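Below: one structure in structure tokens.
Note that one protein chain of the assembly has been removed; the remaining protein chains are unaltered in position.
To keep things simple, chains are lettered A and B as they appear, and every chain counts its residues starting from 1.
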Amino acid sequence: MTTATTPVRTPERASAPAVTARKHRPGLRRRLELALLLGPALLLFFGFVLVPIGIAAFYSVFNWNGFGPLDDFVGFKNYSDAFGGTVFQSAIVHNLIIAGLSIVVQLPLSIGLALLLNRKLRGRAVLRALVFAPYVLSEAITAVIWSLMLQPNGFADQTLRAAGLGGLVHNWLADPGIVLYTMFAVITWKYIGFGIILLLAGLQGVPAELREAAALDGASAWQTTRHVVLPLLGPTIRIWIFLSVIGSLQLFDVVWIMTTGGPANASTTMATYLIDHGFKRYEFGFGSAVAVILFVICFVFALLYQRFALRRDTQGALTRMVG
Amino acid sequence: MFVKRRITVLAALAAVAPLALSACSGGNEPPAQPSGPVTLTWWHNGTTDPIKTVWEKVVADYQKAHPEVTIKAQPLQNEDFGTKVPLALQSAEPPDIYQSWGAGDLAGQITSGKVADITGDTKDWIEQATGKFGEKWQVDGKQYGVPFTQHFVGFWYRKDLFQSAGITTPPKTMDELNAAVTQLKAKGIAPISVGGKDRWPDAFYFNYFAIRECSTAVLQQSVKAVKLEDPCWTKAGQDLKNFLATEPFQTGFAGTPAQQGAGSSAGLVANGKAAMELQGDWEPGTMSSLTEDKDLDSKIGWFPFPTVAGGQGDPAAALGGGDGYACTTRAYKACTAFLQYLVSEPVQTELSAKGTGLPVNAVAAKALKTDVLRQVYDYGTKAPYLQMYFDRAFPTAVGAALNDAVANMFAGQGTPEGIVTAVNQAAAGNK
Partner (left out) sequence: MRSGKFGLSMGYLAAIVVVGVTVVPLLFVALGGFRTTAQLNTDPAGLPGPWVFDNYASVLGSSAFWTFLGNSALIAVIATALAVGLGSMAGYALSRYQFKGREAFYTLFTLGLLFPLGVATLPLYLWLRQLGLLETFWGVAIPEAAFSLPVTIVILRPFMHAIPGEIEDAAVLDGTTRLGFFWRILLPLSTPALTTVAVLAFVTSWNAYLLPLLVFNDAGHFTLPLGVASFQSQYSQDTARVLAFTALSAIPALAFFVLAERRIVGGLTGSVKG
């Protein structure tokens, strides 16, 4: 007879004894190990990611067409222009809507599918491949296919009419009121595989014995899921949320190819805005400024999220309870 | 660890700062030209046939006639030029010959100092080969590129659909066009298709209304000053608004692409689902691949943009553009010699005969394959004034702002005054 809480809620210990023991080892050896482990990645990352980002951010205080010398210093004018523009403001709103929808719609969907695909269904491998396949397709072809299907009287409309749901037919890509949600549907289709592969990996850390034990206790499938599986899946879910929100804020490729942010800026995201109004117009400084703004928004979210949501996943023991 | 990292950061920034700031300002002296055998890299957008084969033959023929020249052609997808050319012009080895669509882009590119001023090397032959069209590749009176093909924009229509709607002759005035739209709608035919998703097809309408409303002098002066001051511009916007109010376009036009993929506006006309489209001379080529109809050519006709009552513009003025090439400074003499070959009669005739577009060299016009292309060519070359599409005539940022403002109006937002304001603001450097 197990108490229901023991497997799930482990008292948080300050730090695992195994880790503490190592603090007193010879410092040099440890530092060398750290340098060997962390160094190469850090070097690669610094050289090819941080430095270009830094330089790109440097452009943001100039008015620059990308061709001549960097000689037109404008301070923060690019930033104030960006914030003052209604198009950019609505772009921010669009990104936030997508981020919110991704948590409310995509997360339950991904979890449900991952749970489903984790069970011993027949043809499970085929199902997994099929659900992951959209992620493998490039954004360009995703846009081509969905544009084909969503055009007026295209496949989507024909299917709805055939199913007797003709009243639901809309101008999926041309109606400024719904184009953003159409984009969300396409994005969901494309990225569901990513969530599933991540959650499947996380589910491997949920031992079957726990679920069996809970079932023996008389818990229903739903209760088992809610009280046993989901909490253990917690770290993975929190990573998913982190990556998904960041991805929503950075959304570019699918929207760019399907609508270029239109019609009339109804589906603009911050990233399409900076490409459209910045780089495509040879205004490198302005584009860089908008990119920095986007970065700061993401950074604030990342900091807060790390501080409050992710902290517990890398501190304290999580899986020490199984003997 | 932190201190070490901070120093590393500073050191790295110091190392790359020169990179960031080193974009050199133009030298006044072009570099000494390479002597002896020279290899030219050529960036063109002919990734598919028919033009791909034409260019391959051009390279082979030129290399045979000029054994000291080797040409490395690198076809690049059209949309990628905007990404790659600015980067290449930042590097020390930009391509020797690259595609250019007119003075609007060139104006920015020459500030890199790497685009060659080829006035001296072209003045002996460019007017004879390209007429006045070559002037559209001049910035401040200096020649920076040479066109090899020209385009004119007009209404492509389906003769069979017009007939079934009872329209006997193509419309000549806006009133006649509106009447035709009404007749087509009565028959349940989408009167005009437009690729609203791409925004530049929308801009054709505003461009033409402006050409009809504004006198030639105003047009030239506005483009030169990059400022819209004359009230004719607002009138053009109002004309557009009135035209949009007649709802002449297909359902969901704001999401329809112009040419890419099935379901594009060109495809609608090709399959008889729309009766007209305002497009350039490339339209028949685009349409032919989008339909199984083998008789399409016989069903397609062309008429120029209608006249607008009370407009100060020349009623026969045309809207168009062209494709050309620009030279970078490293081997500009060899480059200009090659460009001279491109506008010579044999190459121009080949381009026309293979249906790649309208020639710039008048002697090649007789090689055009279909009557309707000849009709377009005659109309455009005989036009008293040819205006380049504004998004190519204006600097890129201004042109993009114009297209956006027009697209907004198509979507039901924006005002005629708004279009003018958007252009002037963009020209003033506001975003």
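Rule of thumb we're sticking to: a contact is a pair of C-beta atoms (placed from the backbone, for glycine too) under 8 Å apart; a residue touches a chain by one contact, two chains touch by 3 or more.
None of the values given here were measured: they were computed from a predicted structure.
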{"item": "Touch with the omitted chain, as defined above, among A:Ile192, A:Ala214 or A:Val228", "value": "A:Ile192"}
{"item": "Contacting the left-out chain in the complete assembly, out of B:Asn207, B:Thr286, B:Thr329 or B:Asn361", "value": "B:Thr286"}
{"item": "Chain B residues that touch the omitted chain in the full complex", "value": "1-2, 16, 19-20, 41, 43, 45-48, 51, 74-78, 80, 83-84, 86-87, 90-92, 95, 259-264, 266-267, 270-271, 282, 285-286, 289-292"}
{"item": "Residue numbers in chain A that touch the chain omitted from display", "value": "15-19, 22-23, 30, 33-34, 36-38, 40-42, 44-45, 47-53, 55-56, 59, 66, 112-113, 116-119, 121, 125, 127-142, 144-146, 148-149, 151, 154-155, 158, 189, 192, 194, 197-198, 200-202, 204-205, 207-208, 215, 220-221, 235-236, 238-239, 242-243, 246, 250, 252, 271, 274-275, 279, 284, 287-288, 291, 294-295, 298-299, 302-303, 306, 310, 313-314, 317-320, 322-323"}
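By definition in this document, only the chains that are shown with their structure count from here on.
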{"item": "Residues of chain B that touch chain A when the two form their complex", "value": "8, 12-13, 16, 19-21, 23-26, 82, 86, 89-90, 108-113, 196-199, 250-257, 260-263, 395-397, 400-401, 407-408, 410-414, 426, 429-431"}
{"item": "Complex contact set, residues of chain A against chain B", "value": "46-47, 51, 54-55, 58-59, 63, 65-71, 78, 81-82, 85, 144, 147-148, 150-152, 154, 171-176, 179, 259-260, 262-266, 276-277, 280-283, 286"}
